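Only one protein chain is missing; all other protein chains are in place.
In order of appearance the chains are A and B, and numbering begins at 1 in each one.
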Amino acid sequence: MKPLALRRAALAAVVALALAAPYLLPNWRTQMALLFIMIVFALTWDLLGGQMGYNSFGNVLFFGVGMYVCAIVQRDGHLGYFAGLLLGSGAGALVAVALAALLGSGILGLRGHYFAIGTLGLGVAAGELASGWDFVGAGGGMVPPLYPGALGSRETFFYYLCLALPAITLPFLRWLYKGRFGLVLNAIRDDEDKAEAMGLRTTRYKTSAWCISAFFLGLSGGAVGNLLGFIDPREVAFPVDTFGVWMVLMAILGGKGTLWGPVIGAVIFHVTKELAWTYLLGWQRVSLGLLIVVIVVFFPVGILGWARERWPERFGHAVEASPGEASR
Amino acid sequence: MSAMLEVDRVRKAFGGLLANKDVSLRVPAGGIFGLIGPNGSGKTTLFNSIVGHHPIDAGSIRFEGREISRLRVPQIARLGLLRTFQQTRIYGGMTCVENMAISVPTSELGWRSMWQRTPEADLRKASDLLEFVGLFPKRHLRAGDLSFGQQKLLELAMALMSAPRMLLLDEPTAGINPTLINGLLERLRKINRQFGITLLVIEHNMRVIMELAEYVYCLAHGELLAEGKPEQIQQDPRVLEAYLGAR
Partner (left out) sequence: MENLRLLFESPVLSVQLLLDGVLIGAIFALSAYGMALVWGVMGLINVAQGELVMLGGYAAFYLYQAGIHPLFAVPAAAVALFVFGWILYRTVVFRVVEKDLFISILATFGLSILLQQLANTLFGADVRTADAGFGTLFLFGGAVTVAEIKLVSFAVALVTGALLIQFLKRSRMGQAIRATAQNARAARVMGVDTQRVYAWTFGLNAAICGASGALVAMTWVIHPYLGLPYTVRSFMIVIIAGLGNVAAVLAVALGLGAAENFAGFVFGAEYQAAFIFGLLVVILVWRRFWLARERRYLQ
């Protein structure tokens, strides 16, 4: 079978499995839904970090903002459940984008470690502010409305809702990276001063990438808030030292700067995390902290990075002897 | 001959150190001019000032008649004045072709074009230029995996891709295997003659400057020490003393 046909068949199989999964593994619906969210986390982090070189520890800012905005719309909008959820998620995504556009000029001017620590500060500050603000329930958080469907259908509904998120994020990013936008991002990552010296308007591309990340994170926030049924400012909405770090780790584990690396990393990490929670109860967070250190110290290139070094030809890095040979 | 670049009594100090003191030079359109001087004489600082890397303290810099001393680096680049770096800067994580593709003149990179793939015409131009510098077979390798000399050639090709009107080359032969220097010189001459690009070249290699440049400026201790045709400069006692004295 030709490689393209093989790839198409594999894709079709994955899609079929994904659609059928709630009926095949009904006990794992919520876990799988969370896996889809993790994939979105890893992909959106990689857009900024792996592709553009701006390593953010504060992506949860947009996630939490989306979550709260959605919950506020659901609480104060007086709409039906599904209309509220839809509108709320959309509003959450838009507010997150607006926030990104607003903060962009200040924060994206920070380089390297200043950006990393600055975004860390943003994420934690957001959590602390939300913990004190009564409008959003302060430390007690918020509770989104109850799912109105039959018992047992809730998990299925949220499974498909969460499935939709990577289903739109992944193809979108794939299209994005194939175009020149992807090239500009990589140029900014590899040598931002050089890119500017060649005349590129780096600021607008950086802000765009930031806003794109914010959009998908904001959407996810709305979904997760409703999935979990409870919004805690520090643990759920703005979880800087859990999901905020894990998204970095997932992208690195799979291979940052690639399209599928974050996906692979997310799958492996999520499964590992679930195993740790089941079998290492009491020590699960310690073991995850240890995992972070181990991966970062010993395996920073990640799976796809390692593969690329091992088999460069598979990634297209081959020396071609004569002109006129087909280029990629 | 109209001047493409006019530097007029430029002064630049870093803290207490006066790096450029009242330096003036002119480069006519279509010429290949050289800029020499011992280490620390202020050559790279002058380049940095010209391309807008930092503001100057006094003086004026005009490119094609237009004052550029208050413009920033990307703006000056968009006007057609580019520079290469002494330490050679390329995009290490991208392939050579990708490095070239992102180096098209920014006037072609409009908002809408960002969402499209690189057009065939650009890819062809990239291939041609890579062929010109001799990197065609390696075009799909990651730029960071190339040797230093190859990276220098890639940087040069990227600058050409941008269709500049003038190029400031900062030590283009530094670190290049001496047997390959002739090839590089040939290419630089071609760039000037065929593509019509004006060149101002910083060089330490005297042979290169003598063969390449039609006129040479010599800096020492931040000031313009001497200027003239290569043969004159080569015999100028002040220049010899500057180099010998600096050692």
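As a working rule, a residue touches a chain if its C-beta (ideal position, glycine included) is under 8 Å from a C-beta of that chain, and two chains touch if they have at least 3 such contacts.
Note that this is a predicted model, so its numbers are computed, not measured.
Only one of A:Ile117, A:Ala164, A:Leu275 or A:Ala318 touches the absent chain when the whole complex is considered: A:Ile117. Screening B:Leu5, B:Leu71 or B:Ile202 for touch with the missing chain picks out B:Leu71. Contact with the chain that does not appear here is found for just one residue of A:Lys178, A:Arg201 or A:Arg285, A:Arg285. Residues of subunit A that touch the chain left out of view are 55, 57, 106-107, 109-110, 112-114, 116-118, 120-122, 124-125, 128-129, 131-132, 138-139, 241, 245, 248-249, 252, 282-283, 285-286, 288-290, 292-293, 296-298, 300.
Definition applied: only the chains that are shown with their structure count from here on.
Rounded to whole angstrom units, the spacing between the C-alpha centres of subunit A and subunit B is 42. The part of subunit B that touches subunit A in the complex is made up of residues 51, 73-75, 77-78, 82-83, 85, 89-95, 97-98, 101-103, 105-106, 109, 113-118, 123, 127, 131, 136-142, 145, 158, 162. Of all residues in subunit A, those touching subunit B in their complex are 175-176, 178-181, 183-184, 186-187, 189-191, 193-202, 205, 257, 312, 316-323, 327-328.
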